[in-house]
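For this view, one protein chain was removed and the others were kept in their places.
All chains are identified by letter, namely A, B and C, in their written order; residue positions are counted from 1 within each chain.
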Amino acid sequence: MPYPAGRHFLQIPGPTNVPDRVLRAISAPTIDHRGPEFAELAREVLSALGPVFGTAGPVVVYPSSGTGAWEAALVNTLSPGDRVLAFETGHFATLWRELAEKLGLVVDFVPGDWRHGVDPAAVAERLERDTGHSVRAVCVVHNETSTGVTSRVPEVRRALDETGHPALLLVDTVSSLGSIDYRHDEWGVDVTISCSQKGLMLPPGLGFNAVSEKALRAADSATLPRSYWDWRPILTANERGFFPYTPPTNLLYGLVESVAMLREEGLDQVFQRHRRHAAATRAAVRGWGLEVLCLDEREHSASLTAVLVPEGHDADKLRELILDRFNMSLGTGLGRLAGRVFRIGHLGDLNDLSLAGTLSGVQMGLQLAGVPIDSGGITAALRVLEEA
Amino acid sequence: MPYPAGRHFLQIPGPTNVPDRVLRAISAPTIDHRGPEFAELAREVLSALGPVFGTAGPVVVYPSSGTGAWEAALVNTLSPGDRVLAFETGHFATLWRELAEKLGLVVDFVPGDWRHGVDPAAVAERLERDTGHSVRAVCVVHNETSTGVTSRVPEVRRALDETGHPALLLVDTVSSLGSIDYRHDEWGVDVTISCSQKGLMLPPGLGFNAVSEKALRAADSATLPRSYWDWRPILTANERGFFPYTPPTNLLYGLVESVAMLREEGLDQVFQRHRRHAAATRAAVRGWGLEVLCLDEREHSASLTAVLVPEGHDADKLRELILDRFNMSLGTGLGRLAGRVFRIGHLGDLNDLSLAGTLSGVQMGLQLAGVPIDSGGITAALRVLEEA
Amino acid sequence: MPYPAGRHFLQIPGPTNVPDRVLRAISAPTIDHRGPEFAELAREVLSALGPVFGTAGPVVVYPSSGTGAWEAALVNTLSPGDRVLAFETGHFATLWRELAEKLGLVVDFVPGDWRHGVDPAAVAERLERDTGHSVRAVCVVHNETSTGVTSRVPEVRRALDETGHPALLLVDTVSSLGSIDYRHDEWGVDVTISCSQKGLMLPPGLGFNAVSEKALRAADSATLPRSYWDWRPILTANERGFFPYTPPTNLLYGLVESVAMLREEGLDQVFQRHRRHAAATRAAVRGWGLEVLCLDEREHSASLTAVLVPEGHDADKLRELILDRFNMSLGTGLGRLAGRVFRIGHLGDLNDLSLAGTLSGVQMGLQLAGVPIDSGGITAALRVLEEA
Partner (left out) sequence: MPYPAGRHFLQIPGPTNVPDRVLRAISAPTIDHRGPEFAELAREVLSALGPVFGTAGPVVVYPSSGTGAWEAALVNTLSPGDRVLAFETGHFATLWRELAEKLGLVVDFVPGDWRHGVDPAAVAERLERDTGHSVRAVCVVHNETSTGVTSRVPEVRRALDETGHPALLLVDTVSSLGSIDYRHDEWGVDVTISCSQKGLMLPPGLGFNAVSEKALRAADSATLPRSYWDWRPILTANERGFFPYTPPTNLLYGLVESVAMLREEGLDQVFQRHRRHAAATRAAVRGWGLEVLCLDEREHSASLTAVLVPEGHDADKLRELILDRFNMSLGTGLGRLAGRVFRIGHLGDLNDLSLAGTLSGVQMGLQLAGVPIDSGGITAALRVLEEA
């Protein structure tokens, strides 16, 4: 154990701080995955997941990372050489594009400045141009974990609807699910991709695909080779409470618990809490006189905030100092943002005082690193948190 | 909790009984997967795994089930339309074949009776015939979890060597690794496939590929589409103690602990313990006057025993009775063995008295189910366990 | 960790095997013992305890061992120089006597052979002789943990009633509570002493006094000095859900859980299970051709069995061998029984297969120690367990 005292502040934008209650749940003894007790567990998990995704349809659970869930969404719905439309909102959008290309898809990648979300007008414009409907899927990262920018999925949906384009809508909710309002069915999303270690407050190890009827139909004609990720045998087995291969039982115990926690607090309350924390964080950043990466007020992420450090300062050196001195992990700048931003995760099982501790640590770290700031940042944040 | 009292006996051939020590380890708080503490953990895990596989080369760890590790072995080494040679040793060999076919490979499937392992002579004969070296890989299930039969991998290797055939040797050690002597390097295996929930005494959720130099070279020319399973970015990131996507941190905590337990007991002792337990189990089966499924004395599995129930009795009814009355899970008969056999898992974190309890439960269950047996089975087993 | 593999068999007559569920409960974070959440916990615990003791009156909970609860029963009800009537049923009755004498009480100690319970006729005879009612309390050990003999408390009560003697009845239920039928109110017991680590399936650390109205009145005039053990401030604070000094919060978490487990199984079922296990154990002992220490069929303990080893054999050497070879702890012979008996605990969270494993271990140990036995013991035990 490298740290001298106290609980580590894990304030990266995921994995998030796993609640004790969830950690205790995953430490229960593993059971027979073909027995009646497991079937009950699986049915409980699968039916509890729907409301979290905002869907009455099926949610497929994989033993995988979120990356695996990206791959699953593509191989189940597309065929070699298919075109997909994607948007350069940041590092993760870029990684997803690379993944798609490795699988043999052709990606139409709309360039971006990493400070804005997907532009719904650009979606409309691209789809209108695609009169032959060669675009088979539109891929959107709901909340860009590398930038702290949240794309407006309902407006993207409207773009699809208004152009009458039949492409599937695939949405990555890795760092928004369970933290930011999201509605798979209502927004007409075809595949929602997510994973366990962010708003769901679990350790990493579970990937998810919520799947629409239309996506299921697409799966019947899609020809990318697939076996592990194939939805169909999973959905068939799930009906009886089982899985076609050994499921990650102990993480499922944790999932039962974490979904119960979301339900007990109330999803609306959870979203509201994340918005308050994000607002308090931005108040701190502005109080320090620093700049938030996200440029559009409509797109500020409720689950993380990326902060630009002034020229001449290295964000990673700052993070290192904060880790050493204050036992807190912050998110690094990824890809083209390396060294220029640090990211504060304020998602998952977090309350006002832990956020206050987090922002205090950032403020002290900035001072110690010699970044010129106004020390009123923390006071500004507390003022936001005091409000009901 | 459905059972009235006492600890459940999880005597399926995996998942196995996870030691308390491992369960406590996986309940530690999740940490930053990009931080220095994680890098230390990853390096510790990765270097400790080698001896368990008997390799000085790399072991790739996936957030996946064992099925995912099967897929990984194939997509990293093969190209669409490649031929592989496989053997119908039982249900899992059959599933692996189906998986390969779904990925677009051509499988030469040598039929079998599900009561024997891979016949090394048949391997030699097939490879000799393949003068054009169209077979790119030989796929062997080391220990068939559905039958309790262990194939003689060194003799399979010799068949490859003696015919001078350049095919890769891919071996599934799902239910043998950490339970039955296995030597990736010494036996010239190219990819060893395994997972966490059997001899490694962990919950499900980790898949493994141990990879030879030759397999790594094959990966450079293989063209099956791959991204999640791709060894190369993983091995590159592993060098610095990281992973290209979020790793299943808490299961890795458990892996550190379970590999430490194997080391503390000593792998040779572990293997010897499993052999003793298998011998005691067979003594019980024969003492009851029943038949072990495996027909070749050289091929009895040390990690599980499949038992044939006499005509007119339903193995699944028996298992259900034992679960209800004695709070013990046994393995079902899979595929063509459904209803005809039950399987006793005696692998993982097991000691003499838990095995004695297990065999006592089987004996009482058989009596209560009206299967005609000799009640001397348990005494015969204890006699074996009494020996040093 | 000293043992090579598998779960330790803790078959001493307490501490017993703590269920995982209880261990996980005690690992929850400690809370403010003066806050509303604690008050709710305390009220839940205190009201749930009554049915376990068979009382509608108060149960006092101490941070202490069972020995502390012995002391508490005496200092709350008696004054220096008071006479108490006690019975030499075994080692623990003898220890309790010594404790009473250290506190300044005069103990009338009726001799016994350590193979019988309290003789109700002797109680009647002694009390009849005590025409001046100088005896202030009758002390009975319900289940002698050192001998496996259960005294018939209702008949002792009758002896008090029939002689019209006003003495208090103090009963030690350390190794019977939650395992053997016991009824504080119905049997007219004044103080019932118990602790956490036996039938309540918890780690050690909690002592209990269930207290009658008559005992509470006695507390008002008793003059042995007392502070820590004083019932009155505790009962007063308990009314609001608090304690006069810091309570052992985490063990109380476990107590909530263990009492829930007893309730879920049903106390009658729990007692019946213990009786079956005791019968199976005696069947094994007799099957081996050995002798059970308890001589009266009406007094066989349902929670443990003490077994005499034949002349020329050392029970402690046997226990040591069994610990080394089979990873099982058995109870030692205490006091005058040292070396002559070993004790098999079959209480707490135990099921048929764990008992079968236990008896298998004893049988193998006896054989290896060269004690001449018939190996049919285990089969005889299984025959009992097969019965519904």
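Everything below uses one rule, namely that contacts are C-beta pairs under 8 Å (C-beta built on N, C-alpha and C of every residue); 3 or more make two chains touch, one makes a residue touch a chain.
As the structure is a computational prediction, the values presented were derived from the model and not from experiment.
Contact with the chain that does not appear here is found for just one residue of A:Thr30, A:Ser65, A:Ser176 or A:Gln363, A:Gln363.
Taking the complete complex into account, residues 1, 3-7, 9, 17, 19-21, 23, 261, 264-265, 269-270, 273, 325-328, 349-358, 360-361, 363-364, 367-368, 375-376, 378-379, 382-383, 385-386 of subunit A touch the chain not shown. Interface residues of subunit C with the unshown chain, by the touch rule above, are 2, 7-8, 10, 12, 14-18, 23-24, 26-37, 63-68, 71, 80, 98-99, 102-104, 195, 197, 203-205, 224-228, 230, 244-251, 323, 329, 332.
Although one chain is not drawn, its touching partners on subunit B can still be listed: residues 20-21, 24, 27-29.
The rule is short, and it goes like this: only the chains that are shown with their structure count from here on.
Taking the mean of all protein Cα atoms as the centre, the chain whose own Cα mean lies nearest is B. With centres defined as mean CA coordinates, subunit C is found 54 Å away from subunit A. The distance from the centre of subunit A to the centre of subunit B, each centre being the mean of the chain's C-alpha atoms, comes to 34 Å.
With centres taken as mean Cα positions, subunit C sits 45 Å from subunit B.
Counting partners per residue, subunit B has 7, 17, 23 as the residues that reach two or more other chains.
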